[in-house]
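Excluded from the complex is one protein chain; the other protein chains are retained at their positions.
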Amino acid sequence: MLDAVKNYLNSSVTPGEAGSQLWATVYIVAITLGVSVAVICMNWLERKILAHMQIRLGPMRVGPHGLLQPIADALKLLIKEDIIPANADKVVFWSAPVVVTMTAFTTFLVVPFGRTHAVTDMNIGVLFMLGISSLGVLGIIMAGWSSNSHYPLMGSLRSSAQMVSYEIAMGLAIVCAVLMTSLQTGTGTLSMIGIVEAQSAQGTWFIFKFFPLGFVAFGVFAIAMIAETNRAPFDLPEAESELVAGFHTEYSGFRWSLFFLAEYSAMLAVSSIAVTLWLGGWLRPFANTLSGSAWDLAFSLIPALSFLAMGAGCFLGTIRMPKIIQMRVQTIGLGVFGALLALIGLTLLLPGVRERVQDIYWFVAKVACFMYLYIWYRGTFPRYRFDQLMKVGWKVLLPIGLAVLIATAVVGLRQELWAAIVGVLQ
Amino acid sequence: MSQPIDTSYLDLDTKDETFLDSTEMVLNMGPQHPSTHGVLRVILKLDGEKVLGTECVIGYLHRGVEKIGENRTYTMFNPYVDRMDYVAAVSNGLGYCETVEKLLSAEAPPRAQYIRVILTELCRISSHQVWLGTHALDIGAITPLFYAFRDREEILKIFEKYCGARLTTHAFRIGGCIYETYDGFEQDVKKFCTFFLPKLDEYEELLTTNRIWVTRTKNVGVLNPEDCIALGVTGPVLRASGVKWDLRKAQPYECYKDFDFEIPTGVNGDTYDRYLVRIAEMRQSVRILQQAVEAIPTGPIMAKVPKVIKPPVGEVYHSIEAPKGELGYFIVSDGSTQPYRVRVRPPSFVNLQALDKMVRGLLVADVVAVIGTLDIVLGEVDR
Partner (left out) sequence: MSVTPLLRKVFLVDLLKGMSVTFHNQSEKERITEQYPLERPVIFENYRGQPRLNTNPDTGESLCIVCNLCALACPEQLITVKGERNPVTKRKEVVSWTYDLSRCMFCGLCAEACSTDALELTQDYELALYSRDGMVLDQAALERGPEPVRYER
C-alpha cells in the first residue's frame, strides 16, 4: 500500500500513461469532486462579484457573507417537484441533461494540472476535448426537442447553431497554437501535456509568441469560448427578457441543476484549454526571465501566501461583522472558515507539499482569472441579437482566425520558406 | 396600410376576415412579461422572426382615475394624479395644479414657481434614470439598472425631505406650494448636481460607444418626423426624430423663461438617438437645476386661492413637458366644487400607438428594445 503511494509520488508520468488503474480512478474521482466544488464556488463567486459590480451586496444571510448560499440552492433544487411536460418524450427528456453533464465532465480526462497530474495524456488531447464538447450540443438539441414546446425547441436550435458556429473559430485558433508547438522540434503535438512542454521548451507562453499573432489567436479563442458556453454577451438563448426561452425552460429541480453544472463545467473546460494552449498551463509566470532557485522559492511561496491572505480577509470580515447577538453564529462560522484557510496556507508552506502543489495551483489560478473575466463580461456588456451574434462568428472571427493561422504558419516557417523561395529563384 | 391581424379567436370587438398565411404565426407577449414595463399585452404577427404587425391590448391597469376625478373636489383629486405616471409623480401634480390655476386665472407666486421647477427637473432626471436602467436591462446590460437607481435614491431622499413621500409626492397644491423648502434644500440640490454629472459620464462610457449597444440600437425602430407628427408622438421620441419641439420653450410655463438651456435633438429617429437625446436632456436638467437653485426668490409660496375651489364655468386644456412627452389635462368645470370632467392626455398612451409603425420588419428581439425606448408607464397608458 505504501509502495503504491511511493510509486505514485515518484513517478514522472500521468497515471494513465503509467497504466495504473488505481491512481487513474483516484484521479477521476478527485477531478469529479474538484469540478463540482469549483462549480459551487463559481456559483457563490458569480453572485457576489456580480453584485459588487452592481454596487449591491449579494447573498449575506445564508451563512456569513452568503458562503452557504450555494448549498442552500443545491438543497432547494434537490427537493423541488420533478415536473415533466405532458407528451414529452420521456426517455430523451431524462437523458438530455445526462448527456450534457457527462460530456462536460469527460473533457476533464485530459486536462493537465501538472506534468503528472492528469488522468491520462492522450496524444490527441485537444482534439478529444473539442470533440467531446461538440457532443454536448447534441444534448442541448435533445433537451429542446423533448420538451414538446416550440419555445424551448427554437431556443435549443439557436443555442446549438451558435455553439457550432463558434466551434469553427475555436478550432482555427487551436490549430494556430498547435502549429506553434512544432516550431522547435519539427513535430507538433495535439497532446495537452505536450503543448505545455513545448511552451516550456521554447521559453515563452504561446500568447506572447510571434507577438501579436499569439495574442490575436488567443483573443479569437477567448471570444469564441464565451459564445460556446452561452454566456454574456452571447447569451441570447438563455435570456429571459427576450421572447424565446432557453432550452432548459421545461426542466426544474435536479434536472435543471445538471444543466447548470454542465454549463459551468464547460466554462471550466474551455478555460482549461485556453490556459493550456496559450498561458503555459501549469508553468509559473516568468519562468525564464526570473529563473534561478531564489526566484523558484519565492514563487513557490505564493500559493501559501494567497491562502493566508484569504484567511486574513476572512478574519477582517469577522471583525467587521455587526456585533449583535443574532449574528453570533455567523461570526463564529466566518472565523472558523478563515482559520481553515489559514491552516491550508500554513500546510502549503511545508517544503514537501510546496513543490507538488505548485503546478496545480498555477493552473487553477489561471483558470480562476478566466472565471473572473466571465463574470466581468456578464456584468458589463449588453447581449447581441441572434443574427448579429452569428455575424460576429462567421464574418469576424472566422476570417481573423484564418488570417492568424496563415500568418503563424508563414512566420513560423520563415526560414524554410525563404530557403524554398531562394531555391526556386536560383 | 397596416395589415389586419386575424383576431377572431380574441374576444375583441374588431373581427376581420383575413386568415393567417401558412408561414405566419401569432405570438402573444402577455401581460406578464419581464420587459413590457408594466401590464402591456402585445400580440405580434410574425413571419419566422420578422414582425409583420402588432396589436397592443391595454387596460390591465385601468383604475378609473378620470371617473374618480368627477367625484372628488379639485383639492382632493390632487393626490390621485400622482398615481398615473408613478415613476414621475411630481410632474403629474405640476400639470394638474397648473391646469386648475389656469381655470381659476390664478398664478403661483415666483418662489413657488422656482420650487416647482426644481422639483420637476429632479423628477425628470429620476424618470429618465428609471428609463435608462430598464432599457439597458432589456437589451442585456444588467448593471446600469443599479447605478441608475442609486442616483434615483438621492433624488427620492430630497423629495422625502421636502414633502414627506418618496414616490407619490403630492408636492404641489393649487395656487402654489404648501411645503416650504427645508433647511439645506439648496445645498442638497447642489450636492446632487455635483454628484450626478460624473455618474452620467460613467453611463456614457459604459454604453454610448459600446459596439454591442450601438449594433443593438442603431437603425432599430426608426420613426421619421412626419410619422411622429401624424401620430401625435411627443417628448424625447419626437425630438430624436429631428423635430425641435419642447413645451418648455415653445409654450413656456412656470418660470422656464428665466433659464438658459438647450433642447437636444436627434437625427435618425432610431433607438440610439432616443438614448442620446434622453442622456442630453438629463444634462440640460442639471443645468436648469444649477441655475434655479442659485436664484430662488423670496416671498410667499401660495397664491390667493380660495379655500374651497369653485372655478367659473368653462373648460381649459393645459399641457406640460413631462419626462415622457406632452402631458395634458382637459378640465371642464360646471361651477361646482367637483369638476364635470377631467380628461388626461397621457404621453405614453399616444406614444404607444407609434409602436406598430416602429416594429414593422424588425426581429422579435427588437420589439423589446423598441418598447423600452418609447418609455411607457402603464399607469399612464391605462389610467
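General observations
Labels for the chains are A and B, by order of writing; each one numbers its residues from 1.
One rule holds in what follows: contacts are C-beta pairs under 8 Å (C-beta built on N, C-alpha and C of every residue); 3 or more make two chains touch, one makes a residue touch a chain.
Please read all numbers here as calculations on a predicted model, not as lab measurements.
Across the entire complex, the residue among B:K67, B:R211 or B:K244 in touch with the chain not shown is B:R211.
Contact with the chain not shown here comes from a single listed residue; of A:M53, A:V98 or A:V411, that residue is A:M53.
Among B:Y86, B:Y179 or B:F330, the one in contact with the hidden chain is B:Y179.
Checked against the full complex, the candidates B:T143, B:T265 or B:S333 give a single residue touching the omitted chain, namely B:T143.
Although one chain is not drawn, its touching partners on subunit B can still be listed: residues 72, 75-80, 143, 147, 150, 153, 157, 160-165, 168, 170, 178-179, 182, 202, 205-207, 209-212. Residues touching the missing chain, restricted to subunit A, are 49, 52-57, 60, 322, 324-326, 376-377, 379-381 (touch as defined at the top).
Rule of thumb we're sticking to: only the chains that are shown with their structure count from here on.
In whole angstrom, the spacing between the mean C-alpha positions of subunit A and subunit B is 46.
The touching residues of subunit B, counted against subunit A in their complex, run 27, 29, 34-35, 49, 136-143, 145-147, 150, 206-207, 210, 212-213, 215-216, 363-368. On the subunit A side of its complex with subunit B, the touching residues are 50, 53-56, 232-233, 235-236, 239-244, 378-388.
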